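For this depiction, one protein chain was excluded, whereas all remaining protein chains were kept in their positions.
Entry: chain A
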């Protein structure tokens, strides 16, 4: 805590009050405070803690709980009653007496506490908040020793599930309204509200309207009592038995700092960490609740090799597995070469090891981490405009907040980078930033960043610029003059999303727009590892820290740094991921080294599987079995994020370092596996530990040469198809079928239901009844999904990328901007889930989470507890 400028009473008179400040006295201490500061914060800076429940520095003041009452005297006149210090702004000459010096304030606080406790149940032993509960702590500190209340307490039925994840216990609630204010002001999801009046006033949700928010977990964390708890963490442990380790979220590129609470080698829960520059105090539900994939029962813990006789994978020793992998890779390298596919979820250090392994041990630039639709234009854009930038010289969260206008190009902030969404919303709400979206329909994320209803007067600014999917590039050349003008104001920002890589010419168009208007560009990938991998050089044209492969001076610098002989670094830019897979399929490459990559994420999963099958020798470094494992010759287990250290670079390029959370599991990070594998191949990578890699990256320093040329691809015109054809628009939901959300039924229950969206015109053309399924098909397959009519250009159908039966890449084999066939589907029989995946018709994991603990009474999934009797360390006595 920062203490306010020292102000000894003797010198105070002589010291002038700084500009924009006022001078007041709190508990006899004279202090200068900036105008408008709340008394409770000024007191806090002095080290005087006033008890409070409703007050939260990131929420608007409410004065709801009345716990922070203090005695206030303005202009020598005492206020008639104690005032709430969380809503009272400082004033010149104010005299504040808190509970420490004023009996009146102390008695008032005790009275409020007694009233709050009248209806509060004596639940502490079974309450998840017990042990870290502000009410518990403050009742002990500022409350009376006993209660004078003798009547029956008001009771409510015990927990109501307001979503499949969030449980509400109204008896415990002190009506501070932190949750409702968070939902309204920060997340923009006002699904939770104060209901009723008087003694029966309570928090609740609308009938038939669950608390559907990607940020609902934050309300649990800020609830000052145990009124809101999560189904996933219900009764799992108590805070005093948990070890808290700071960490970084591994899901998206927002780079949230977080706190991981664990005991006995298992993560029990995750909380948002505090980082004012990045996630403030929030995180999304995926980051908070999706962590059990690391302890899934199918996790690979021992190396496996394919048995020559049976053709099955069998567990073996590291020695044998590494020997086999090294022999196979050496053979493949010496015959026609090996391609490397590291995947987009690695730390910067692990990615660097892949890049170095490809160049040094395999002698190739055939490496590409982009396990998703991608383009060469994107590659040029990354090299010319993204790599090497950071929050100091590039776009940062702070610059989003300060920007007069932001244009999201083919980027869905709420689904792809939730903290960017929160910051855009904050900017629109508090700083008047106009947020424009170049997309297809008014998605909830668009709605919530352009129409903000909760503040004094509703804000309507920015808006959606509708275009056909695939027409984003052309649209950037023909922006409305109002938007172009707004972007021309200094500090404006363009945000490019992952979907840009599926639209030809959009990077070029965005760079032209930036030149025209002076706006700055930021690239926001969806996965946590992508930005770090770009820096680490796991792209066919880029060496570490943005050094272009084609520059011979830069190459010789790297050769010296890596201790290689001159000219031994491959000089020809490699193949991209499509090229690598095509070459593996046709036999131009004889081996593949694959990291965390699922064929289903690739633009053409079928081709990827054919390539994996055809590859002469396949080494897989994986945590859990994927579509790669079944074809792999050697499988090497690697550590999940909680069991390793490293650095993620978030979209700003900000290094987000984290240490090992759970030590001693024996799991090793990718960089260590690759280092040992290289040693078996008689090559030294010097990547034994992430720390060693980080030091090497630092030593290399920034690219001394010139940046590669920016892309120059013309925008392609898109025409609206007619008849039974439509343009496919598609992006992924935050909560979907992703493998890192494995075994989280309560979380999956809060996912948005997968529906196909079409316009009125298209619906009429097809003769669609409301909610009638629509069939979207290509030659490869058909997705049938319940339809919803929205404002979207005619001739466009929107599908979620990977939700429920809508696995767009997998089933349709095409992506955003492709032409697909549409037809009205048959109405589902009552009671069946709308939308079935047609070909094969195999069972898919339920996303709706129906029936599973949705009443909040289900047992927590204890699963393989893993501690059994041996849980207590008998040897330690």
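Note that contacts are C-beta pairs under 8 Å (C-beta built on N, C-alpha and C of every residue); 3 or more make two chains touch, one makes a residue touch a chain; residues count from 1.
The definition used in the following text is that contacts and distances are computed from a predicted model.
Set against the options "Thiosulfate oxidation carrier complex protein SoxZ", "Nitrite reductase small subunit NirD", "NADH-quinone oxidoreductase subunit I" or "RNA-binding protein KhpA", the UniProt name belonging to the omitted chain is "NADH-quinone oxidoreductase subunit I".
In the complete complex, the hidden chain is touched by one of A:238, A:466 or A:742, namely A:238.
When you scan A:15, A:158 or A:323 for touch with the missing chain, the hit is A:158.
Screening A:16, A:80 or A:125 for touch with the missing chain picks out A:125.
Those residues of chain A that touch the chain absent from the view are 125-126, 130-131, 158-159, 234-238, 240-241, 264, 857-860, 862, 865, 867, 869-877.
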